[in-house]
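Every protein chain except one is present and positioned as in the full complex.
Residue numbering begins at 1 within each chain, and the chains themselves are lettered A and B in the order written.
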Amino acid sequence: MNSSVLIIGAGVAGMTAAVELADSGIKTILIDREYTIGGNAIDLYKAFPTDDCFYCFEGNRWRSGIRKCFYRSAMTDQPNIDLKIGANVVEIGGKPGSFEVTLNIKPKFVDPNKCTMCGLCTEHSSAFRLLSPQCQPQAVIFDSSLTDEGAKKAEEECPTKAINLSAESTIEKVSVSDIVIATGFHEMKPVNVDEYGYGTHPNIITQLELAQLIDPIGKTGGVLKRPSDGKEVKNVLMVQCVGSRDENYYPFCSKICCVFALKHANILALEHDGISVGVVYMDMRTYDRHEHYYRKAREAGVDFIRGRITNVKPNEGGTLDIVVYDSLLDKYLKHSVDLFVLSSALEPSKDSDSLISSLGLNNASGYVAPKEGRNVGEVVVSEHVYACGAALGPAEVPESVTQARAVASKILQSRK
Amino acid sequence: MSRVPTYNLYMGCSVPANYPNYETSMLKVAEALGMELEYMEGVACCGSPNLRAIDYFGWLVVNARTLAIAEQNGHDIVTPCNGCFGSLKDVHHFLKHNIEHREKVNKELKKMNLEFKGTITPRHFIEALYTDIGIEEIKKKVTNPLDGVGIAIHYGCHLLRPADVTEMKPDVFDHLVEATGAKVIEYPLWKQCCGATVLPVNEPLAIRLARDKIKSMKESGAEYTTVCCPACGNQLDLQQLGLKESYGEVYNLPVLLYPQILALAMGMSEEDVGLEMNRVSADSILEHLSG
Partner (left out) sequence: MAETEQPAGPPETLVDPIDMSSLDRNFRDEIKSMPNGDELSACFACTTCTAACPIANQWNYKPHQLIRMIILGMRDEVLSSKEIWECLTCFQCQERCPQKVRVTDIFFDTKNLAAEEGKIPENIIGLGRALLEDGQLYTVTADWEREDMDLEPEVPGLSTDAIKEILKDTRTGRIAGGDE
């Protein structure tokens, strides 16, 4: 049998599954609804547990052309991978083993095969953006909602004629034998948790938004500046469990946010001059070997406050006065900070519930859940349907990679 | 085609005794907007949260009886007091969801030839204004709008919480105030309690809470404050007079019951709304009315 495998989602898990299957000779169709792949990982500066993005690199040094990111080289070098960007699933028909999937492909305003990332178009219009020099596909992306006169000029002047502003979306049908769900997670924007004031002040942000601010290839070159006025940040307060472990939002624990909050706290305390960090928590869940982040944070002088936020008041001049109840001291404390970072719940990706219901899968708080009688984390979720990575629930990078490899293994076994 | 909405009017005991100006403003506003408020027969006090504290079952029966009486003519109850609203809503919600207690309560009510079925809803007067009349209709009747004067809203705890019981959002009150032409002033302590419930137990604490609210409102630029409850009104209005003695502070922040503001904006007179009864003098509001 040489039918293709459809992998929905080109983040860590999806790309790993695609590469592992493709390397074994199986044709894969890898789709992602964004124009740039990588999922949540592209926003991170450092990922735990290795504090870089080398986790997948070490085991792949043998790849030709690899300099750093194995995904980048694999996506272009591996002919068995058919990468479709801007694609999402409209309908799934057929039956397990011979699915007929209808995809909606967003307009190809910029042809990745022609774009040389010269950047000329970005100078004409802010509707064109280069997400990062490491993005995959290696091309500029166009946001049609920001289109202006400059965009037309950019189209005319593009040296490789890569731009087509009148491109339209297309429908494509693919026949595949297996479907892999790798839709990942989405960091909840906690606008409804009103005691934190998210959305009411530019200096109240989420952890992933902080990651983008401290990214060395981000807008400020990794220098942490206050979103409200660009002034330097001296004091930061983080709060854990915003919308997680909360019967009013998501009852589950989002698992990795204690670890990545401390990863960020350590970056701020150790790599940035004189930033003072406090972390407000209910429980510190740096499980397994990640306990070292917690110890390192204490050594770095990060304040740990076991308690909850009483109120947040903005001051003239951009700082925030945050009153927190410290249950260890049994006292109320006031912190004046430049930045208030919320470790918001990691919720399932948008539209993952429609995928789950159209495939008749089980649903645990919106994430893909195993069928009755199966273990938690089981990657085979139905006949010829698999799931890996954060589509199964918040996961760390090594876990996502391991699960993706398990999917590849299961698919290969099924074809023996 | 207009349908005149009819309601069972539950006054509670505080408004009639302490705030007849609230009562009369409410009746006049209701009449002008085409709402029929019929005083309920055979009812008295809801007991307030303090009855709930000492005698849960007694409080259940007293309030279930009020609800059962209203069920007889099938009209929703409307009340001008947050305490009564909170009590009736809570009892209604609890008995609808708790069969065991409902049966116990109905056993008592049977002796009075009554039965609680949960078929009518207890509502606050301001919510009935918002939902059944609507902001657009209200604005049409506002002939003398205010000039954008800043009013801080004290919602009151039992109006908004617990949200699963009260089903009320603060926007309702915001839109009603804006409909009169006033500007809603936001202030940091908007959610905080006025302290009414704790007044019998710890008077200095209650006075301190009242003071903190008024101070917060004043510092945020409010020229007036408005409430929809006699207990909250008492805390912010009457207690304000004593702040000079307790704290050496004078705020002069007049407290208006919401229907007073609406009535004035609808062209009624200061006599109509009993403005002289407001303890901190509120006469200056008249200067902010246009027309």
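Keep in mind that, in the parts below, contacts are C-beta pairs under 8 Å (C-beta built on N, C-alpha and C of every residue); 3 or more make two chains touch, one makes a residue touch a chain.
No experiment lies behind these values; they were computed from the predicted model shown.
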{"item": "Option touching the unshown chain, where A:Ile309, A:Leu359 or A:Ala391 are the choices", "value": "A:Ile309"}
{"item": "Of B:Val29, B:Val43 or B:Ile133, the one touching the omitted chain in the full complex", "value": "B:Val43"}
{"item": "Residue among B:Ser14, B:Thr225 or B:Asn278 touching the omitted chain", "value": "B:Ser14"}
{"item": "Selected residue (touches chain absent from view) among B:Ala32, B:Ile135 or B:Met277", "value": "B:Met277"}
{"item": "Missing-partner contacts on chain B, residue numbers", "value": "11, 13-14, 16-18, 20-21, 23-24, 27, 39-45, 47-58, 61-62, 65, 94, 98, 101, 108, 112, 157-158, 161-163, 191-193, 195, 197-198, 200-202, 205, 209, 274, 277"}
{"item": "Interface with the unshown chain - residue positions in chain A", "value": "195, 241, 245-248, 282-283, 306-310, 324-325, 327, 330, 332"}
